[in-house]
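Apart from one protein chain that is not included, each protein chain of the complex appears where it belongs.
Letters A, B, C and D mark the chains in the order given here, with residues in each chain numbered from 1 onward.
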Amino acid sequence: MQLWLIPLLPLAGFLINGILGRRLPKSLINAVAIGSVVLSFGWVLKTLFGLDLNTAHTEHYFTWIQSGTLSIGCDFSVDRLTAVMLLVVTGIGSLIHIYSIGYMAHEGGYYRFFAYLNLFMFFMLVLVLGANYLVLFVGWEGVGLCSYLLIGFYFDKKFATNAGNKAFIVNRVGDFGFSLAMFYIFRTFGSLDFATVFGQTAGASEATLTMIGLLLLVGACGKSAQLPLYVWLPDAMAGPTPVSALIHAATMVTAGVYMCARSFPIYTHAPAAMNAIAVVGIATAFFAATIGLAQTDIKKVFAYSTVSQLGYMFVGVGCGAFSAGIYHLMTHAFFKALLFLGSGSVIHALSGEQDMREMGGLRTKIPWTCWTMFCASIAIAGVPLTSGYFSKEAILAAANQHAPWMFWLGTITAGMTAFYVFRAWCMTFLGTYRGHHHPHESPPSMLVPLAILAVLSIAGGLLFKIPTFLATFFPEHEVPEDFTLTLIASSAGIIGILLAFLIYGFKPSIADAFARAVKPLYTFVYNKYYVDELYDNVIVKPVVNGSRVVLWKGFDAGLIDAIVNGTGTRARNLGSVLRLIQSGNIRSYATWVLLGSLGVIAVIVGIASSGGMR
Amino acid sequence: MHASAGFFSPVDLVRFLPEIILTVVGTFLMVLDPILHKRSSHAFGHLSLLALIAAMGGSIYAYTEPGKSFNDMLVVDGFATFFRVLVIGVGIFTVLLSYRFLEREDAETSEYHALLLFSVAGQCMMAASNDLIMIFIGLEISSISSYVLAGYLRDDKRSSESALKYFLLGSFATAFFLYGVALIYGSTGSVNLSEVRRIITGPDVPSPVFIGLAAALMFVGLGFKVSAAPFQMWAPDVYQGAPTPVAAFLSAGPKAAAFAIFLRIFTTAFEPMSIAWQPVVFGGAAVLSMTIGNFAALLQSNVKRMLAYSSIAHAGYLMVALTARDNGTPAAMFYLVAYAFMNIGAFAVVAHLSGKGERYQTLDDFAGLAQKQPLTAAMLTIFMLSLIGVPLTGGFFGKFYIFKAAIESKMVWLSVFGLLNSAVGAFYYLRVLVMMYMHEPSKASSEVEPLPWGLGTALVLPAIATLFLGIFPSWVLDFARSATLLK
Amino acid sequence: MDGIPISWFLTLSAILFALGVAGFLFRRNIITVFMSIELMLNAVNLSFITFSYKLQKVDGHLLAFFVMVVAAAEAAVGLAIILTVFKNRSTLNIDDIDTLKN
Amino acid sequence: MNLAAAFQMLSVLVVPLIGFIAAMCVPRSRPQNSRSLALVMSLLAFLDSLQLISKFDRTQGGEQFVLDLTWIPSVDIHFATSVNGVSLWLIVLTTFLTPLCVLVSWNSIQSRVKEFYAFLLLLEFGLVGVFLAQDLFLFYVFWEVSLVPMYFLVGIWGHDRRIYAAVKFFLYTMAGSMLMLVAIIYLYLQAHTFSYTKILEMLSRGDLSFTAGEQMLLFLAFFVAFAIKVPLFPLHTWLPDAHVEAPTAGSIMLASVMLKMGTYGIMHFCVPLFPRSAHTCAPWIAVLAIIGIIYGALVAMVQPNMKKLVAYSSVSHLGFVVLGIFSFSQAGMDGAVYQMLNHGISTGALFAIVGLLYERRHSLEIKDFGGVATVAPWLSTAFLITTLASIGLPLLNNFVGEFLVLQGTAMEHYQWTIYASIGVILSACYMLWLYQRVFYGEVNPEVRSHISDLIPREWAVVIPLVVMMVWMGVYSQSFLPTVGKVTALVLEQSKINVPERVQIHGPRAGSMEAANAR
Partner (left out) sequence: MDVILFLIFATIAVVCAINVVVQTHPISSALSLVGVMGSLAVLYLLLGAEFIAAAQVIVYAGAIMVLFIFVIMLLNAGAEVKKGQSTMALFLGVPLLAGLLIVMCWYLQSWFPIGTTVHFGGFQSTAPHTGPLAQSGGSAHEVGIALFTRYLLPFEVTSVLILIAILGAIVLARKEID
């Protein structure tokens, strides 16, 4: 079915734009960039319709790495899970590409931006399509690279490049776990192919599988910004907003969820690892949500929200509700992409302003943006019948079955989510304008994607019933419908919304008063619990300074080189002692001759006479 | 032996041919001195060159009649021929080196060349002697002419001091050697090496201790001549003070001859007795020589002096070969050839650069030579690399062969020590290269005159030979191996 | 006592040799130093002659003879060298002849 | 002996030598001629080596193009050369990089041009020789011969502290190779031949055997010489100095090829000759390699000088190679070889581009740069790709090597992999930080006025390197099969005389063992 065409189209776009882009007119760049992604989307649709998705469809292209018994092919495969991911990636991707035309219109490095985006699409599709862990890893690393490049898109800004580095390096920590997991998988199963590996999981020991599962979780934590590796994602907002929408909300960050779901045969045999996923997920969800409550940068709010929502997905996967996790992955892609794009539109309108304290009252000035974002907000808050409602309910139901405390924590988090999203919405669109720019509505190229996404955010949950679609794919036990739980969870969301309206819509002073009342706590949360500072002081600085002072100056220069040079110095010292002997005085030379002769005599005579005694 | 015959046969004369040629021409030069005008001073050089070439031919011709002659005083064997050719070769290069030098220093040429020829003749005798008294006389002929040559620039303070030191200490050491000869005579009743060996291996073995005492005393004398530690003290002072061509000569010719004697006496004549102590004594001397030579050279700023220390170090390597006894003999022979070439070449460059009155001898004077005279610098590079022991040079193969012999004789520790020592040595040889290639030209190298033909030949030929020995060592090696001693 | 033990001669020889060495080491005048060498050679000669007697062979005499010749030759050259040194430095103190060093 | 094939092989060796001699004959006043000559000769050698590839029988694991001429009969030294699936690629790497070095030096070398190119070609000769030699003596000869031109390249055309660096480099290597010489001689005296193949045969037949102690000492003597060259921690301190001070071409050849002499030596000589000792020492060596990986990366991170940073990164990368070899697994060895080639390409490219930057800015200090990406986008792109290759991004070459090494190591010693993988994290830290500081950020006015983008000659340097990075990353099958045949042999040989060693287990067995362990 020529699956290779799906990722290769964006790659071609990347190459064309990347190599020639500087000389091409913008329209051509647009055509190439968007064309390639849209074509790819089309090809995905064509492929999926042409396939029987009940069995995995695998294509082998060439052997990538071979060494002895180790043989890794460049293989792609499509099954139901892949299908969902492909659609989400190419679909949302296409929308965001279109959106970017408007958003990036006035930015430098236009061609570069689209080239990177296309490259991202390529890697993301490879990630999704890969039929073995290593090909998945290719995409995994590749999207990380694109994320790095796009976060640091404004490369003359120190904070942007810092954020890029941070993203890449923290991801590397995750990859460390992922690659160790791969090594362990190969060591255990002798292959990295999904089919081969998963076919053998039943026979493998639980300990081994738990080990693999936990290592994979480390990888997933890095990519999907879970505790304790979430720190890069908020900083990643330094990139252009479409990037935040595409990579850091809709697609790339969900790769961890995808990978865990993909590895379900391993996890189902390793309950401890699954439990770990769920715990990490719920903890992240709650933790990030609390931070989100206090942020004032609009994108930061949504960033923490993303971290939090990813936590939900992990809870889903960890509780065995894989399809629920994927469901939430999809709906989240809709509404979070929309939130980001919407905030992008706001920022665009305000010529780059991101601080919500400088906004307000934009409802009239940019109505399209305002109302599309409202749709997204109610979706994420889990207002019944919106897309977020379905997926979140599914996850919470599974959590309840898994461990009730997770349900309760999840519900509280849902309330907080609703609160901070609407806090942001209110601060942005209600009240009076506090800034000093001249807000203007965005061009249609931006508004059309917003509109489409708004529709999807509201209706996506109903339109695409992922649990049903994936029912045959994942071996899930049925979660009984429990109306009470649904009620509790949705009311938590609605309470959050109301509270937000109450405080930020009508009486913003309450918020200030409250903040003043719990000043230390507020500052603590506002500063994200000082986690960045903690990492900086506990890990980064000691490593860097230790390397400089102890390893380089101390060990390398101070010890090894000192020994080496010291050998030289000692040789010279010996030389200078020998020079002293060479006094130039004939009589002293003669004395040495005498000394030497006596020595030789002593030795020879000594040996000869001891031989003689024999 | 039919020693009763008081006279000698024509064969005896053939076997003594090189020495005859050299002494006759040497005398002839003295006679010629008043006849030839001083301006045509090159004539003496040409003549002695011819004489040396003839003597080389003579020594090869003599080898067509191998055997002992003059009542066993002399033996012409492969070994003797090898060393004769070697020392004559050294003589040839010394003559070539000296043309420009003598001209520059405005020195008498006839006596210089005569002395040189006599000295070479003495060394040839040493190489071919089979009798301690002949060895002694050959040694003295070689040494006394060397003393004079070292002090040849009699108005030069350094030269005369060098001569005095060489002379006094040399005589001092010779006295030890002589005492050793006396003790050998006393214990074996003969000073003929074949005889000595026969007696030592025979039924009436004299006291090994007494022989050992004699050997120790002789070791002092010979160790001095080869500048092996702990008798090396004179070498740096003498080499530094002596005129550079003479220093080149001293570091190669007498050394080679003295090693020939070492081999003849210690590994042949004393063989059954020396097995016990040779490794210790020679090994000890080797270790000391290598260490002292290499480490003291590290700090030298005068290149001649540095080369002197280097020659001490190389004596140490040769001592390693001697420690390895039979295995080491061909190795030592090969090494001496390689060493002679590279050392003469190195001294030739010093002679070339140092200018009138030998002003420029320090390392700094070599700065930038590569820019001013790339050919000279390239040649010196070859010599230095060979002295370091970099492959494809004679020096490397020599070292390789020596340490192979040492390991063969189960002296791995000595090899490791020696080779690590040569890594130390690499440092100071590299300094010369550093100076030549990596610094801006000094006054000396800016003023350096174009390469005269004699010096040029004495540079290029050894360079070629050094490379040749490194790439095709078989020639010399096979000869050295076949030229094992007549026992 | 019937004759003189050989070892007496040899010991005398050794003593003279040692005194020669001592002269070399302790005297400062170059000429005296040189004379010490002659003393050492004489000591060696005594050994040669003594051994010759012991072995009842004449070779030792020849050796001693050659040593004398060598000594003579050395004396001529040595003294000439001492002359040039004196001319250059106007001193005969051996300790002053140490400009070449280190 | 196939003469035509042997001739083909020899021509790769001889062409640079002819080039060297010819370069020496070019008049000093015509530097342009020297450059062109060097380019032509090095390209010729490259084409020759391509011919070699085409004639190479990929189905064979053993030595090919075997040539054996008696050189010094009296000591039984032979001019014995041949090519196997590993040395083939190393030779091609050498001949591939030399023309690039010529191009890179085109303008940057202005003094003593003639000698520079002569030495460069001589260096190529020596390096090719090292990889060809099958006679231990010959190997040693080439080993040392390659040292001399490099010494001059660093010492004459280097930067401020070039002399210190050159001498240090020379002495360090010399000290090690002296030990190797002793070992070679010792081996010869035991085996009565210098022929590597014969010695191996004798070992396998049991005609030649060593006591454990003997073998250990011999192994260490060889290993130390190679380890210095690699350089293995803690024998690495010559490397940063030599790299920083060397001219660009010198750095490229040094890092890309000369370091491989060490790892090639370990794999080609140390392991097959002394398998028991190799196995005994493997844990210790692996520890050193892992320390090197982490240590090199950490120290690289804090370097203020670009070349020094890259130099320390080499310490880290070469640690992987050594680790791979001493994992004694097929994948590990394959990965080690592949990593040698990868490092050759990617570090060569790093040095080349750093050299281009130096040519423009006359500084190597990172703080003197900033914002280069703005003024020289293509240069920056090239460096970015190289950086990514260097930190092991998939689809670029290093990834394949690192993956194989780590996977191979994991098959045998999983805990080693854990520590070694930390190096992968750290490599991203130092390289990206470097990239950020040099290429990103505000354009510094000095940078703006000095730095321009690539010119065609520089494109010619960069493009082949980038192409190779991608090729080797995407389609490793062009290279790995021949390598695998050789490493399989090496593994086979390394099992001789190692009765106590557990047989190398397949993946299934590994899983059982792992399962039992838990």
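To be clear about the criterion, contacts are C-beta pairs under 8 Å (C-beta built on N, C-alpha and C of every residue); 3 or more make two chains touch, one makes a residue touch a chain.
All of these numbers come straight from a predicted model, not from anything done at the bench.
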item: Neighbouring displayed chains - absent chain, whole complex; value: A, B, C
item: Interface with the unshown chain - residue positions in chain B; value: 3-8, 16, 19, 23, 26-27, 30, 70-71, 73-74, 108, 111, 114-115, 118, 121-122, 125, 131, 133-134, 137-138, 140-141, 144-145, 147-148, 151-152, 154, 163, 187, 207, 209-210, 213
item: Residue numbers in chain C that touch the chain omitted from display; value: 1-12, 14-23, 25-29, 31-32, 34-36, 38-39, 42, 45-46, 49-50, 52-54, 56-59, 61-62, 64-66, 68-77, 79-84, 86-87, 92-93, 95
item: Contact footprint on chain A, counting only the chain that is left out; value: 583, 585, 587-588, 590-591, 594-595, 597-598, 601-602, 605
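Going forward, only the chains that are shown with their structure count from here on.
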item: Which of A-D and B-D has more C-beta contact pairs; value: A-D
item: Whole-Å gap between the CA centroids of chain B and chain D; value: 43
item: Chain A and chain D: spacing of chain centres that average the CA atoms, whole Å; value: 35
item: Separation of mean Cα positions, chain C and chain A [Å, integer]; value: 95
item: Contacts with 2+ other chains: residues of chain B; value: 164-165, 168, 172, 236-237, 427
item: Where chain C touches two or more other chains, by residue; value: 21, 24, 33, 94, 97, 99-101
item: Chain A residues touching chain B - in the complex, by the definition given at the top; value: 568, 571-572, 574-576, 578-579, 581-582, 584, 586, 589-590, 592-593, 595-597, 599-601, 603-605, 607-609, 611-612
item: Complex interface listing, chain A residues touching chain C; value: 579-580, 582-587, 590-591, 594
item: Of all residues in chain D, those that touch chain B in their complex; value: 28, 72-75, 112, 115, 137, 140-145, 147-148, 151-152, 155-156, 162-163, 166-167, 170-171, 174-175, 178-179, 181-182, 185-186, 188-189
